[in-house]
Each structure stands twice: as C-alpha cells, then as structure tokens.
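Following: one structure in structure tokens, then a few remarks.
Note that one protein chain of the assembly has been removed; the remaining protein chains are unaltered in position.
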C-alpha cells in the first residue's frame, strides 16, 4: 500500500487462447501483466509477442464474452480471450 | 365415313375434375363433346355450364399434364383436366 | 436419382435429407410445410389435401430438373402428402443439398415457391364450426 504501488498499479489477467493462437503459443491460456490503463490493443500485442514470431492471423479480443474495441480499457477480473477469425457452421 | 361425318367431326373428351370443380359438378370426371377445332377456352365454357350457375373460381386447363393456353386446340385422346387455383404446400 | 414423391404416407425429413446428401455437400436446406391451426383468422381443425397425381408428379419433377439445371451442383428432393392431415403435420418437405450454403438455401426456397405456383394440389380446410372450404389462395 505504498504510494509507489498505487501509482504504478498493474493488471494481471488470464487470457484464453483458441485454435491457431493456442497452438502457436502452446497453451490454452496464459497469464499476462499489463500496466494500468492498458487497452485491448496492448493485450493483443503482448500475446502476439508470446508466439515468438510464428505466423498468426489477425485476431479480435473478447472481454466477458463480448467483442471488444481496440481502445477498450481492461480491468482486473475481466474474462479476456483472443478470438482468431471464426469458422463455425 | 360419309362426306358429312368428315366435315362435322366431333371431339369426345373425358375431362378430369378436382377440388371445387369436382364438388360443384358432383363428379371427378365428365365426358364432353366438342366441335372439331374446339379450343381450351371452349372446353372450359362447356364444363362451367355443367356447374349450373354455382360460383366457381377461375380455372386453368391442363392437356396431357401440361398447362394449356386458352386458344390451344384440343384433339381426341388428349388427357384434359380442369385446374382450379392450386394450393399445395 | 432425383427423389419426388406424392402420397398419403407421413413424410420423413431425414429420409429426404439422406436422398440428396453426398460427400461433396457442405449444406442442406430443408423446407417443411405444416398444417397450422388458423387461416385468415378462422380456427382450422385439419386440412384435406387432394392432387391431380400424374400432373403433380410431372410438375414436381419439372421444377426439380429446372432448378438443378439453374443452380449448378444442387440436388433437390420433394415429397408432398395427400389425404386428411391434422394440425402440426407436414404436408410438404423439400430438401436441397449443395457444396455451399447460399445455393442450397436458394434452391429450397425457389422450389417451394414454384411448387405453390404450379403443382396441382388442393386443400380443403375443415373449421371448428363444422364447415369446410376449398382454399383458393
């Protein structure tokens, strides 16, 4: 509870991975730590880093089972998932 | 085979009736005799006479299982049917 | 090959689906026409279907063949029931299969439209008050 920890808060999130993203990263979920004020775009960039340069399709991000916008802010407790291009049906 | 019978040939046809027409005329088929050169329109008029003024919807005529035009000529041996407005499905 | 049928038998949509499906199919579109409990605001108890059977079959075959020519690669099956049908029973089932969904859906939809326009089948509705009437839609 120092002044420092209050100004430099971090958000720890568990990110669900599917399909090509799960395969490239080798996990069905990963823990990521982002700076307070991080957006969906920041999260996506952090996750793509984990793929270590493997080719991946562009992906959307879902927050709490809803498609999120790129500039949407993340907050602790959000259920976050990377959504590669869907191909149901 | 007199000269007379050759010039005054008649066409005898059995006409199939369905739905409101069968009900109004009280039969599922009727025999009609038309003058040589009779058209589909003539046949329809002759059949409607048999309904004795009962209200009937406009109908199409089928000749050999095909929809016929009003001016189409009839010939002996044709399978003729009155087709009230269809309502399948 | 094409399955077209008309008769008093209960229609099995699964059988029609099977008749059009091949390993190349990615989509099957089914249309099921059902007897409903009212028409034009009047309570309906049931419908009696009659047909000019030879012509109805010929026209159904024609419709299928026209659409199979028009929509390349589609396979269509049609079965129409005749006789006395109760509420909820299927009077007609159409199945259309194709590699892709859009042509399958279009073919099934076009088939029911053409069937209603051309196929000599008639229905006599039986009403709650005991009367009956030929439908001239």
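The first chain written gets the first letter, and so on, giving A, B and C; residue counts start at 1 in each chain.
We adopt the following convention: a contact is a pair of C-beta atoms (placed from the backbone, for glycine too) under 8 Å apart; a residue touches a chain by one contact, two chains touch by 3 or more.
Predicted model, so just to flag it, every value in this text is computed and none were measured.
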item	value
Neighbouring displayed chains - absent chain, whole complex	A, C
Where the unshown chain meets chain C, residue by residue	13-14, 17, 21, 23-38, 87-88, 97, 99, 101, 105, 108-109, 112
Absent-chain interface as seen on chain A, which is shown	16, 18-20, 23, 57, 62, 65-67, 79, 81, 83-89
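Methods note: only the chains that are shown with their structure count from here on.
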item	value
Centroid spacing, where centroids are CA-atom means, of chain B and chain C in whole angstrom	28
Separation of mean Cα positions, chain C and chain A [Å, integer]	50
Chain A-chain B separation of Cα centroids, rounded to whole Å	76
Junction residues of chain C - those touching two or more other chains	none
